[in-house]
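A single protein chain has been omitted; all remaining protein chains appear in their positions.
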Amino acid sequence: MVNSGKLAGLTRELIALRVAQELREGMVVNLGIGLPTLVSNFVPPGGEVIFQGENGVLGYTGISEEDFDPDVINAGGQPIRLGPGASFFDSADSFAMIRGGHIDVAVLGGLEVSEKGDLANWYLPERGGGSIGGAMDLACGARRLIIAMSHTNREGRPRIRKECAFPLTASGVVDLIVTDLAVIEVEPEGLLLREVAPDVSPEDVQERTEPHLRRSPALRDMRL
Amino acid sequence: MVNSGKLAGLTRELIALRVAQELREGMVVNLGIGLPTLVSNFVPPGGEVIFQGENGVLGYTGISEEDFDPDVINAGGQPIRLGPGASFFDSADSFAMIRGGHIDVAVLGGLEVSEKGDLANWYLPERGGGSIGGAMDLACGARRLIIAMSHTNREGRPRIRKECAFPLTASGVVDLIVTDLAVIEVEPEGLLLREVAPDVSPEDVQERTEPHLRRSPALRDMRL
Amino acid sequence: MIDKVVATPGEALRDVQDGATIMFGGFVSAGTPSNLILALQRRGTKRITGIANNIGLGDKLDVLCEKRQLAKFIATFAIRASGGRQSLFEQLYRRDEVELELVPQGTFVERIRSGGAGLGGVLTRTGLGTMAQDGKQTLTVDGTEFLLEKPLRADFAFIKAWKADRMGNLVYRRTGRNFNPVMATAADVVIAEVEEIASVEELDPERIGTPGVYVDRVVQCEPVAVRWDG
Partner (left out) sequence: MIDKVVATPGEALRDVQDGATIMFGGFVSAGTPSNLILALQRRGTKRITGIANNIGLGDKLDVLCEKRQLAKFIATFAIRASGGRQSLFEQLYRRDEVELELVPQGTFVERIRSGGAGLGGVLTRTGLGTMAQDGKQTLTVDGTEFLLEKPLRADFAFIKAWKADRMGNLVYRRTGRNFNPVMATAADVVIAEVEEIASVEELDPERIGTPGVYVDRVVQCEPVAVRWDG
């Protein structure tokens, strides 16, 4: 499978914005390092989405570079702003929360996702696997797992594949994939194309995706 | 084995006093329900023995019937006084402390102790086993286990036996037995009689004990 | 705006059905959700499987035995070792009208933690070679033998805290913690009885013992006096 030229898909910020639209008041949400951390900045103020950092915090509202307090960070080491009702706890309690099914949504970055919902996001063959962090725990433990990533890699190779070639983070765990080109639901019957980015056609998306995409009867453009 | 008449052994309070002599500054000590709870009242004020209640408290100094606060109790439900440096925690942390070997000394009551250090203290055949509480955890988890009990039961039958007849709490766990008649150490080679109560002879103790007691070269009267 | 506060214990228990499995926090007088227990008595829910540290030791749970609401109890203390006055629970138990599963207290709390933390169980030495081992799998790891203890979960957890806010954040007081924070993680619906509702700004983030994400409903009640009489 070969790519068919560069498309003007969503920026990282717009991917984060689109993911933020999946979140509702009262949901407990963990954001992985990298692109996913941007999501907290796209939730409306006072929206009361409860962000969890696996380093031991609940109820932060966004990233803030002002007044760095080394003791008030998210799992990416970034300084965070606390919202009303925030709380702190240790790593044992934090991962009990994650692994016990108390996180409504986890948003993680991805290297590859298979049509069965397998996720590979921690091991790059050219660099080895030098960091797992909480990805395997979040992938297994969250009630709903959203992967936010670019649709293809730098060489234009599809990241959405029949089988993951890279070592897995967890199998059969991904619920939704949001990329610069599309929003795709992982269903027991396979992948369902729900939305395409502005100026991107369903055919463009399929060309850059290894497995077959069924088209949702309600297929539409993303509203951003 | 038959008893040989009633001996004027120690009162419950004096047994507790003798147990208290085993405790040193900085030791973390859990006292079981019943006779053992009396021990905290026989430690010198400011002695900084750290009493743990498995219901989630460290650093209480004794039992106090004044001003009952339903939220400041020991594991026997009794109101306690807090010392300097006290702390509170939940039951998961409390039993992690107990089972992880962080309790220096546990003092429990006993129904029977075998010469191998097996303990039976939760199941009375005539009443069944309706309460275990933390006894099995404390018996397995404490670094040193002291059993405080009457030397014989109401019918005069020895409680220190070759094998426990009652269902076990844990096997091979008892380190020291303090009774109304004697102080006996459980050693790999068997039981060692270390001290006898005032006006009680080593022969009196042996008559009321099923297994053979070796006599310590330093055997002496209890100093109370 | 998130608001988990409900007006009455009765309303908090609105969907507790016959046959429910319910965890009850508390250690005798400390941290026992007595108002929720009394509301459960009034509701008359039948065939309950109860999970609590103690029953029948002067605690309010014993009232559930007045009209035989309990089918089974999983507990660490259930019958006075020393005899004396019989609790209602003991009377039912002696007549084989209620089932009792007795669990060592450390195993009890660790099983509930496993249920709340998504673990398949834990390995412990507590109970090895005793009646607590009956029917359980043993496993030898690196030459040491352990019992495999499986997770415990429930449909509901009734817990008690000192203060709450509208988001369900809970602050406990002293030994009132006990089983409450762990049970709050291990049930489908978690209902908290508290002495005081505070504003979200009032509660110190450093003092929150159960984050609101675990709690479904909060109800403010006058605490009920309970005391061990065992």
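The letters A, B and C name the chains in turn, as written, and every chain counts its residues from 1.
We take it that a residue touches a chain if its C-beta (ideal position, glycine included) is under 8 Å from a C-beta of that chain, and two chains touch if they have at least 3 such contacts.
Keep in mind that what you see is a predicted model, and the values were worked out from it rather than measured.
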item: Contacts of the hidden chain among displayed chains; value: A, B, C
item: Touching the absent chain when the full complex is considered, from B:Ala86, B:Leu124 or B:Leu219; value: B:Ala86
item: Selected from A:Asp90, A:Glu187 or A:Asp221 as touching the chain missing from the view; value: A:Asp90
item: Contact partner of the left-out chain, one of A:Pro45, A:Gly128, A:Pro188 or A:Pro217; value: A:Gly128
item: Of B:Leu7, B:Ile50 or B:Ala197, the residue in touch with the unshown chain; value: B:Ile50
item: Absent-chain contact - pick from C:Thr8, C:Ser82, C:Thr144 or C:Ser199; value: C:Thr144
item: Hidden partner chain, touching residue among A:Gly47, A:Gly76 or A:Pro202; value: A:Gly76
item: Interface with the unshown chain - residue positions in chain A; value: 53-57, 68-73, 75-78, 88-92, 94-95, 98-99, 122-124, 127-137, 140-141, 167-171
item: Absent-chain interface as seen on chain C, which is shown; value: 110, 114, 117-125, 139, 141-142, 144, 146, 148, 150, 173-174, 205-207
item: Touch residues of chain B, complete complex, unshown partner; value: 25-26, 28, 48, 50, 52, 58-59, 82, 84-89, 95-97, 99-102, 140-141
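Please note the rule applied: only the chains that are shown with their structure count from here on.
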item: Centre-to-centre distance between chain C and chain A (centres being mean Cα positions), rounded to whole Å; value: 36
item: Distance between chain centroids, defined by C-alpha means - chain A, chain B (Å); value: 56
item: Between chain B and chain C, centroid-to-centroid distance (C-alpha), Å; value: 29
item: Junction residues of chain A, two or more chains touched; value: none
item: Junction residues of chain C - those touching two or more other chains; value: 113
